[in-house]
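Before I ask anything, here is the structure I am working with.
Note that one protein chain of the assembly has been removed; the remaining protein chains are unaltered in position.
Read from first to last, the chains carry the letters A, B and C; within each, the first residue is number 1.
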């Protein structure tokens, strides 16, 4: 679907003004922010929710009888309820609040897998994964003697489904797979993949860091066992994230970290762990961050994830179309289903130089391996330049990017 | 040292106005906040630093070539430098940024101890510890077959040094000990304890959650191997914390979590971990929180930790003196060296009821076991009422507390 | 309560009846012949109560007792509980549990309870509704009752 350049997406132009970070000049030019896949800007309601919490409501949660502590607890637990509804979890007990996708995945690797994996067992991932969905499995495989196996991708950046399904033997205990690739934007056909994995009796963790900010997510409809995501990529604060897990699976797992709040009773003889979700939340949580994350969920829900997905798909189509007009442009990642991210190379210009030249024009993109070195190795590239979208981007941003790339071509002409 | 009631501590009255959270009414009364040991209020410079970062400077750190990413990295790494100086670490490589004390201790338990402990080895702690300095050791002892042993405390709430030293045999691989007890306020004589432990070849972790906010800390002078603390107790944001570790020890440890940023190179054959401190910081960190923590360090440094310690010591003396005037008062925790915290019982009134009655008068204290159940078991109490101080408290707060307790006595008369 | 206590919300929470039951709990102690029992823990304050029941062949609660430590609200609630459900059949006791917890957490009035149930005294705990952080104290014993009736030995209010 290619939109003509003259058709602005009207509804979304309003949201842009909610993001103070976008309204600044960088190197003398109005900022064009095309790095939301790394981390998104935050809307005023999120920034204000955090500041208001810190000014008016802060105290430690859960164990206080005084008013502020009660208020902080209500706000913190209220955010959990919002998240529960946002991804259609079955119960708030399934929403484990973490510091981000990375911690969520490490939690599963250590708490779910470490005690269970034996030599001969396998953990299955794909070549598309982010380091956060690779290294935790490497660590636990090394600890247990299990084997990490990897399904390949094709030149477009799509997982080779036939080969993935062939690898789903009885030896595989867990499949870790991304929802959307942060390096190439490929959307994995999760429904089919999860169905096949469940038929083979395989537990499935979805790395949803790049899914949740860009499309509606319904964990029950997906049918996976774990779904991990980060607050800072969905317009919330850094240091926040979620591990959603199926209640029965979470129940069966030992705690991850030990400390305050995750216990019912401590003595030196025996310690009784708390119920879900608290069993997995040791120590004082990131209360102000989670309050901000709750505000981000409200913000996204008010717009509607369907509308956001539609807006971004249009914009992505436009970006692809416009990039293709540039001489010497090579799009990297051309999966048939793609979301919000486009990697590319321009002539022989190293991505790092592209990044600097664009930055001089106020255009922020990311360059390098995007924490997905295996993707780069597979495609034989040292890295790529990557433009990624958020709900606040518009046609003008794309036009500025195109003009900036033309200038880069001239520098290296 | 008992100050007469008429001598206000002038210098500190100014700081109070920096804390917006203190300037509100609770249940129709001006708030008296005596729960800083659970979590401290934040001064405006911290709240503003976080909000400004989110409005103007936010992007992901470390891997970006564009201006915002560079700015975010400078702010984040700048906070690390401030923390390094604040506790007199030898090098910034020794400052591992975590989500809090609890994560810091879990990191050491898993990364330092898990691979090293064998059946027959011992981990030594004391009866004074917070659950966060108990449960991580219980978990790793269970995982490795090592034994957790516990030095007792006396009725005043002091660690029995003779018995502690007797337990320091060649079997002990690590001593985990608090700087200041959050339940009883006892200050441990760390210099002597650490010297004895090091003579016995024992690695020492200090739980400094209640040390750093209240007194100067010099990790090199202490001579320990690890020092853990939380941002939210030192007037910074939640979701932040530090593990300081001796560089040579940190070098020898395997990574804790896997993910982005903690690697140099990932392939499916081999993964090369990053240098310190990054080896231990997987995934996108709590950038805005750490920026706020840097602002908190600036704030504390400007006042001076010596001055804060002096102010709080005077105030604690006054609080003890005034509490002692109440009929039916039993002070819990009467160590000869005490800081910022006072637990107590009033007649037969359950602490929980005390907490509610004080809350009705706008006075916030904490009640219960304070995540230190073994202390309560040792003293034969279900819990205590606890008033704890921050740099912003004053004589008036204590006077209000005393009046509030008198009213509680009447309710249960 | 001393009339000098001027705060109406506080008076409403710590009514005479509550303080009376808290300081002189009824049916306190251990039932040696208990057929059912459960322990309730409130991690918020570390309180713990044990509830003991003798349920006869006709599914009637023949005798009941509790022991443990807790705040005035949880002790009074436990004491009132024992008075309320003693001699009730299990189904009626279960109905009491539902009515009481709903009244406290949602403010709803109990639906028509069986005639045998003397629920009125429990209204003394209505003041707890204005103290959200104390609701778990008031329901602790009731959750223990529910657990005991369902043969679950440990329950918490988290």
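Basically, contacts are C-beta pairs under 8 Å (C-beta built on N, C-alpha and C of every residue); 3 or more make two chains touch, one makes a residue touch a chain.
Values in this document were obtained by computation on a predicted structure and should not be read as measured data.
Every shown chain touched by the omitted chain in the complete complex is listed here: A, B.
In the complete complex, the residue from B:63, B:114, B:171 or B:378 that touches the missing chain is B:63.
Touch with the chain omitted from the figure is made, among A:88, A:334 or A:356, by A:356.
Within the whole complex, the absent chain has one touching residue among A:333, A:368 or A:390, and that is A:368. For the options A:117, A:276, A:376 or A:405, the residue in contact with the chain missing from this view is A:376. Seen across the whole complex, the unshown chain contacts chain B at 62-66, 69-70, 74, 263-265, 272, 274-275, 278.
Listed here are the chain A residues that touch the chain not shown: 27, 348-353, 356-357, 360-361, 367-369, 373, 376, 382-383, 407, 410-413.
Heads up, the rule we're going with is that only the chains that are shown with their structure count from here on.
Once the centre of each chain is set as its mean CA position, chain A and chain C turn out to be 46 Å apart. Centroid to centroid, with C-alpha atoms defining each point, chain A and chain B lie 32 Å apart. Residue positions 44-45, 133-134 of chain C each touch two or more of the other chains. Shown for chain B are the residues in touch with two or more other chains, namely 27, 352, 356, 367-368, 373.
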